[in-house]
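Apart from one protein chain that is not included, each protein chain of the complex appears where it belongs.
So that you can tell them apart, the chains are marked A, B and C in the order they are listed, and the count of residues begins at 1 in each.
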Amino acid sequence: MHCERSMDFTINCDLGEGFGRYRVADDAEIMPLIDLANIACGFHASDPIIMSDTARLAAAAGKRAGAHPSLPDLQGFGRREMMLTRYEVSCAVRYQIGAIKAFLDAENIPLSHVKPHGALYGMAARDENIANAICDGAEGFDVPILGLAGTAHEHVYTKRGFDFVAEFYADLDYDDAGMIVIGRRPQTRAATAAADRVVQALCHGVTLSANGLSIPVRATSVCVHSDSGNALELIRAIRNVLSTLGAIQ
Amino acid sequence: MHCERSMDFTINCDLGEGFGRYRVADDAEIMPLIDLANIACGFHASDPIIMSDTARLAAAAGKRAGAHPSLPDLQGFGRREMMLTRYEVSCAVRYQIGAIKAFLDAENIPLSHVKPHGALYGMAARDENIANAICDGAEGFDVPILGLAGTAHEHVYTKRGFDFVAEFYADLDYDDAGMIVIGRRPQTRAATAAADRVVQALCHGVTLSANGLSIPVRATSVCVHSDSGNALELIRAIRNVLSTLGAIQ
Amino acid sequence: MHCERSMDFTINCDLGEGFGRYRVADDAEIMPLIDLANIACGFHASDPIIMSDTARLAAAAGKRAGAHPSLPDLQGFGRREMMLTRYEVSCAVRYQIGAIKAFLDAENIPLSHVKPHGALYGMAARDENIANAICDGAEGFDVPILGLAGTAHEHVYTKRGFDFVAEFYADLDYDDAGMIVIGRRPQTRAATAAADRVVQALCHGVTLSANGLSIPVRATSVCVHSDSGNALELIRAIRNVLSTLGAIQ
Partner (left out) sequence: MHCERSMDFTINCDLGEGFGRYRVADDAEIMPLIDLANIACGFHASDPIIMSDTARLAAAAGKRAGAHPSLPDLQGFGRREMMLTRYEVSCAVRYQIGAIKAFLDAENIPLSHVKPHGALYGMAARDENIANAICDGAEGFDVPILGLAGTAHEHVYTKRGFDFVAEFYADLDYDDAGMIVIGRRPQTRAATAAADRVVQALCHGVTLSANGLSIPVRATSVCVHSDSGNALELIRAIRNVLSTLGAIQ
């Protein structure tokens, strides 16, 4: 195997997604293996304690830490669409970015990026109004936004002057149009197969849709959900293969 | 009447205390009449929309805007004590300050101060552990904290290096020890009587306890709750009498 | 004026829609003037205290009291659509009916009916899946369900063996297809005009759409929202004109 593209790819992961008494992943194990931590902000998961702990983990591991804002739906883990106005979405996003930034400030690390979560992410991919709402909420923080290439994410974020980071999902299915299928839970995939899939996507710009169709993809970061069931194993496999190819630091 | 003290006093008011469909006060009417707006942050009242609107009101009126963090108790309006650890309180406070600061940033006005709300305020007045938790959460924001003179508020905040602003409550009863009585709702007082009471307290350093005892008080700011029932009338009367005495700008 | 139909019409009203410190209506004033109280259950408004108080009000006034279940969206007052599964909706509905029934039991009055609230109501009108979810949640309680004639409400509820009560909205606009327009807030209408509109609808089976088109409607109950701004006045006017016509008890 080789990598056609010479970029330094990154692994990004949604972290700090417990709540109160609950945990969905071993964040302390995952943190050292990733590059960008998308930290939940209390709307789909997390609470002030977990946000503080997760900011501390990121700082201790020297990782880039970003905001992972969501629709306000703790019970649905932010994976159920809600019909909010642009102003409602923008205020929810700003609130969450401000909250996580306060914990990053306490750890003396900067806010690195913004990555919308779940249903909000999916809605913004296809609806410019929602993508604009995210920009409204992120304005002034001066950080890149992560999203899907070729969707309203890229179109709106770049038009609004934000840096855009295109990502590939290691643990979600793609439809024939190149859109991810956002369900209630990420896929639990075999680690080796997932790592191969990531190399195909990042290095060669192609992936297989759920229907088996070969479709073009464009991404410089790969996302793994911490609640996928085997996130740790997946991340290790991906990091390992990308390292071997010299395509990740 | 005259004022023994030559300070410029201020009026501070808890604002933005509606939630979703609900409102408790006409913030747009109150804002121009006060000096410091203590803006609710979503834990005892408010939501991202209302926070955005209230920050905008403060900016438009050229007022100083601070954070009004609370225990997480929307149903109890933050007026029921909860047994939280120091770390839980500090994280809750930091989360809320960060959230409101994001909306102030959007309006290009600085965070002016922090004033804990309701039960959190009362607990911090008598428990150094809670007062320290508030400092932990406010650390790094470099703004004064409002509180009661002669209590753990003043003692801890100043010891921790925060500027301390002592305040007097126009719409709460005081006990014989000079402590305010925090109930579920502020008093609805006759405006003239309340204004006289404020002059006695701010200008002459004395007030009557609920038992009719004359007790010393020390304050440079007067607080009015926006949900007191006649807040607007109270604030007008207080501002009027302090202006006449040349004791407020 | 006369009434072509000889039925005893009823007035139903959404009540108990405060939350914690907040109130949207004077329920004690409204209760004696209506026939059916649709009591909020804590998901779009209300809390256990208010539910207890409202059940007591209904019992004291000798009124029929029903459940007014909603999507779980306190911030949005249940007026924002959320994409829930049939099972999620049915469980949310059952939870809320059980909760309010416990307070009615305490007052020794039966559960009288179920009326879904806001966005849930609107979704059920056009989506049989959601209408079925409401039936799943209401099954076993053996009470009628209120809704809109000629929509999935009537079709599904009757097919599932529930009694169906068709209602007309005094404070909402209708589109040309006879569907109500559910916004964030009900209309504040002039009371006399609203009462005339109700007579036209209930007695003569016709109303004007927002476009001015005359459209057929069929209803035996009229709904007024308690948060409409002038609910009390509206209800008085409606009750008065229906009484004059001998069309209400």
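A few comments on the model shown:
One rule holds in what follows: contacts are C-beta pairs under 8 Å (C-beta built on N, C-alpha and C of every residue); 3 or more make two chains touch, one makes a residue touch a chain.
A quick note: this is a predicted structure, and the numbers were derived from the prediction, not measured.
Across C:G16, C:G42, C:G147 or C:P186, the single residue that touches the chain missing here is C:G42.
Of the listed residues A:E107, A:E128, A:D196 or A:D227, the one in contact with the hidden chain in the full complex is A:D227. From the options A:D47, A:D136, A:E154 or A:D173, the residue with contact to the chain not on display is A:D47. Of the candidate positions A:F43, A:F77 or A:Y95, contact with the unshown chain belongs to A:F77.
Against the chain not shown here, chain C presents residues 42, 47-49, 51-52, 87-88, 91-92, 94-103, 105-106, 139-140.
Think of the hidden chain as still there; on chain B it touches residues 72-73, 75-76, 80-84, 119. Against the chain not shown here, chain A presents residues 18-24, 45, 47, 74-77, 184-185, 227.
Definition applied: only the chains that are shown with their structure count from here on.
Between chain A and chain B, two chains of identical sequence, the interface residue sets overlap for the most part, with shared numbers making up over half of the total. The mean-CA centres of chain A and chain B are about 39 angstrom from one another, to the nearest whole unit. Among the residues of chain C, those in touch with two or more other chains are 75-76.
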